[in-house]
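This structure is in structure tokens; I'll ask about it shortly.
Note that one protein chain is taken out, while the other chains of the complex remain in position.
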Amino acid sequence: MSEPLLATRALTKRFGGLTANSAVSLDLRKGQVHALLGPNGAGKSTLINLLSGDLPVSSGRILYRDRDITRLGPHQRSRLGIGRSYQKTNIFGPFTAYENCRLAAQSRQPRPWRIFSDAQAVPAVRRAAEAALEAAGLAAVADQPAASLSHGAQRQLEIAMVLATAPEVLLLDEPLAGMGADEAHRMVELLQKLGPDHAMLLVEHDMDAVFAVADVITVMVNGQVLESGPPAQIRASPAVRQAYLGDDDGPPGAEGGAAARPAGSGGRSA
Amino acid sequence: MNRKRLTLALSLLLLAAVPLAGSAYYTELVTKVMILAIFAMSLDLLVGYTGLVSLGHAASYGIGAYTLALAAPRYDPASLWVTLAEAVLAAGLASLAVGFFVVRVKGVYFLMVTLAFAQMFHFLFHDTDLGRGSDGISISFRPDASVRGFTPFDLGNSVHAYYFVLVVLLLTYAFLRLLLRSPLGHALRGIKSNEHRMQSLGFPVLRYKLASFTIAGALGGLAGYLSAAQFGFVNPELFGWHQSGNVLLMLILGGLGSLTGGVAGAFVFVAMQELFQALTIHWQLPFGLAIILLVVFLPGGLASLPARLRPPRPEGPFHV
Amino acid sequence: MTRPHLTLRRILGAAAALLLLPAAAARADQPKIKVGLMLPYSGTYTSLGVNITNGFKLAIAEHGGKLGGREIEYFTVDDESDPAKAPDNANKLIKRDKVDVLVGTVHSGVALAMAKMAKDTGTLLIVPNAGAGDITGPLCAPNIFRTSFTMWQSGYAMGKEALREGKKTAVTFTWKYAAGQESVDAFKEAFEAGGGKVLKMMALPFPQVEFQSYLTEIAALKPDMVYSFFSGGGAVKYVKDYAAAGLKAHIPLYGPGFLTDGTLEGQGEAAQGILTTLHYGDGLDNPKDKAFRAAYLKAYGSEPDVFSVQGYDSGQLLAAGVEAVKGDISRRKALIAAMEHAKLDSPRGPLTLSRSHNPVNNIYLRKVEGKENKVIGVASPALADPGRGCKM
Partner (left out) sequence: MDFYSLLIQLLNAVQYGLLLFLVASGLTLIFGIMGIINLAHGSFYMIGAYLAFSLASLTGSLLWAVLLGTVLAVALGLFLEWALFSRFYRREHLEQVLLTYGLILVFEELRSLILGNDVHGVAVPAALSASIPLTDTLSYPVYRLFMSGVCLVLAGGLYLLIQRTRVGMMIRAGSSNREMVQSLGLNINLVYRLVFALGVALAALAGMIAAPASSVYPGMGTQVLIICFVVVVIGGIGSVWGALLAALLIGLVDTFGKVFLPSISGLLVYLLMAVILLWRPEGLVKRT
């Protein structure tokens, strides 16, 4: 098995008296899609925020290629190759879809301080932006303002922007949230395509999607890791059924499909 | 685009023709307005393009002005080119230092902190021996434009000074246009639109904001320098918060984030001021009321007026 | 985003608004003499501006409203005592209204800016109040005159007086601006030259009036006396706070006349007995003063003060010059020479001008009695400002 790209060691996050993440340790490896499951409030988004640097850590460590990056700021982690998307669409509304991706690609441009050069005239950046749009299936709407795109397209743009920064690690927070069936299907395809070249952490409520793409699944409850392993192990785990699903109607992701989504999770929360 | 070029060219022609009217008073008045326009454009970089609402931009203006006052020899004219560079440098460096503190805070906090720092500079020149107190310093001679014995123009001549300021205005505009076209300019707009996302995309946002703050400050210093050169006099009120408030007002009057808006705003502002002053010595009363009415009923500034009067377009950009 | 085609309309509109502004109010056909009065008509110094204007116009009226056969046309600008607006305001009078004579002002910072403009443009300037030394120091010019005082004069005279009263140590306290600084420096100059010692020179930023922590320090230093320059509302509060802090009985307070001029109504009991020095005062026993007071009261229905006197003398000085050239003010040299050598019969006593165009007159010692600054003697007769830095 390859060395982990990104790893956490006993990562803990407290908000006042509330412990959102408690001693979470997990490894993300290249070529592996690592899905994070758990009911709302289990601390999944918090964990992503800790990994991306959006939130400061209370205790524990984050390692990137064995280097301690616990204290690095979000932009520094991004430059190392850790890209993230947001659960709530977080794009540049007034700009075109292309400019959203171009800006993302620009962040990797050497010599950003050349203030008399034309931002639009850097071939490498343009290519990266176009490739990201193409990969996310947005080439047709490249020149539309991001705010005017459909919700699904905005979600795709969210991913395209991350791709434009050419990351090694992808932290994706509910990329399918609020998508229609067709859009969701395309997104799953995209995730499958990205899997082999990246280390991916995927937070998603859509069980079909998770079991379709995940190589490893970690289930979190109340900020703690309940169980971690290949999909088959998780599907079979009584503890997961007991604690997370709260019933024993059958394995999640089985023929029940979307109907078997955990109670109270809100499903694809819009 | 053609239409825009045409209007810019016509405006320019109009501006270039002002001294031909022959009134020294109006020539100097429009010179003053153009200096304010440079000042407003410099603030636009900060407010309109980076999204940092500063209520302390007068600090850079004052520093630019005081640099000339302190650098000028008492009994000889100072060199225009040397002191101009010094003023821009001083204002830029001071902004860099202040920026180091203020870019860490956001929103209203930023507004309050910039105001407080401007007040600090006010006190620095008001209270210490640096600036000769509330009376200010008079600059006995206008800066001298000569280079190695050749004198291209004389700032003591109000027509020469007018065209000099006009050229500086155009250069400032061109500089900012280029800057906004560059990767830095695009990044600043990104920060204004969504600072958080810029950060997670890997932009060192604080450094970019600091760059914007410093450049805006240096250009504000340029405007302050020109004003000191025009009037030959500086005092601590240059740092006053009215100065900061007024330039923000110009920007909002003319429309944020368009550079030319700052220029138009400076003209509208001075015209309003002159009109109200001609009406009553309590001119701030109608002026203040006008501002309140404007912001209550016309949130987008005067620039939004024609768009509001026009019937809404059928195909709005936002369809979901 | 702005719609591009707005730009022209906006700029045109703004430019049109500018050009519609009232141009020069009058294009006189008769050769009137244009006098620009740039004085505070709003703000803290409003009453000073009004009294100076009244005094000036009284002097002109005594010449039949004409000087050298030419009528006088007034242009007035409110300087708001705001130095930041001074260049603009002076510019309006000089460039737009093209005045022949500029008269102003009260605030030293504004007056310095005016002196600078006058020096640049050659416009005749008469300063009817501001006491900043620089105006008749480094900024002095043939066309710049002052009919009031320099801060140096009253401060220096008080330094001498304090020595005569046997004081050995002093603390000075003033606003941190040129007028205050110059006043206490002159006091120190005279006081220390005669063997006195200034223990500490304290200053607070103008126009703050929170004296409390400074008064505490004065009490701790225990000097023989305190020399302070404050004026107007600040002086009212200072004198009262000084008494309230319990200092008045132990450490006598001295100052230039502004400390108690026009302020006694507000200062009341706290001011009684304070000694000050100034070029004017109550109970001056001379006929000119009596005549002036009567005429002023008749014309304006109020008692004149030192500012009215200064305005009046500004009018007298201008009259002396213009009459000498019979109204032909283009004869600059003769006009200026006549003003330089004028011997004015001022309500304050005889008044001549020094080489740097600053008044030479008696500095009186005054004592607060009731609501009056009673003249009790002459602290320094015919005292002239040294005019340091003036090269003319």
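Letters A, B and C mark the chains in the order given here, with residues in each chain numbered from 1 onward.
Methods note: a contact is a pair of C-beta atoms (placed from the backbone, for glycine too) under 8 Å apart; a residue touches a chain by one contact, two chains touch by 3 or more.
The structure displayed is predicted, hence computed values, not measured ones.
Student: Touched by the hidden chain, which of the shown chains?
Tutor: Visible chains that the missing one touches: B, C.
Student: Touching the hidden chain in the complete assembly: which of C:K240, C:H279, C:R348 or C:R366 does that?
Tutor: Here the residue in touch with the unshown chain is C:K240.
Student: Of B:L15, B:A40 or B:V53, which one is in contact with the hidden chain?
Tutor: Per the contact definition at the top, the residue touching the missing chain is B:V53.
Student: Sort through B:T7, B:Q119 or B:S158 and give me the one touching the missing partner chain.
Tutor: Looking across B:T7, B:Q119 or B:S158, the contact with the absent chain belongs to B:Q119.
Student: Write the list of subunit B residues that the hidden chain touches.
Tutor: Output for subunit B: 47, 53, 55, 101-102, 104-105, 107-109, 111-113, 115-117, 119-120, 123-124, 126-129, 241, 245, 248-249, 252, 282-285, 287-292, 294-296, 299.
Student: Over the whole complex, note the residues of subunit C touching the chain we left out.
Tutor: 42-44, 46-47, 202-205, 207-210, 212-214, 216-217, 219-220, 222, 232-234, 236-237, 240, 244-247, 250-251, 266
Just so it is clear, only the chains that are shown with their structure count from here on.
Student: Which contact partners do subunit B and subunit C have in common?
Tutor: none
Student: Most central chain by CA mean?
Tutor: B
Student: Centre to centre, using CA atoms, which chain is the farthest one from subunit C?
Tutor: The most remote chain is A.
Student: How many angstrom lie between the CA centroids of subunit B and subunit C, rounded to a whole number?
Tutor: Whole-Å distance between the two chain centres: 35.
Student: Quick one: report the Å distance separating subunit A from subunit C, using the average Cα coordinate of each chain.
Tutor: 74
Student: What is the distance, in whole Å, between the centres of subunit A and subunit B, each centre taken as the mean of its C-alpha atoms?
Tutor: Whole-Å distance between the two chain centres: 44.
Student: What parts of subunit C, by residue number, touch at least two of the other chains?
Tutor: Answer for subunit C, listing residues that touch two or more other chains: there are none.
Student: Using the touch rule from the top, collect the residues of subunit A that touch subunit B in their complex.
Tutor: Contact set of subunit A toward subunit B: 52, 54, 73-76, 78-79, 84, 86, 90-95, 99, 102-104, 106-109, 112-120, 122, 145, 147-148, 150-151, 161, 165.
Student: Could you list, by residue number, the parts of subunit B that touch subunit C in their complex?
Tutor: 1, 3-4, 6-8, 10-11, 14-15, 23-26, 28-30, 32-33, 74, 123, 126-127, 132-136, 138-140, 156, 230-233, 235, 237-238, 240, 243, 254-255, 257-258, 260-261, 263-264, 267-268, 270-272, 274-275, 278, 281-282, 302-303, 306-307
Student: Can you check the complex and tell me which residues of subunit C touch subunit B?
Tutor: 1-15, 17-19, 21-23, 41-42, 78, 82-84, 86-88, 91-92, 95-96, 108-109, 112-113, 115-117, 119-120, 132, 138-139, 176-179, 181, 205-206
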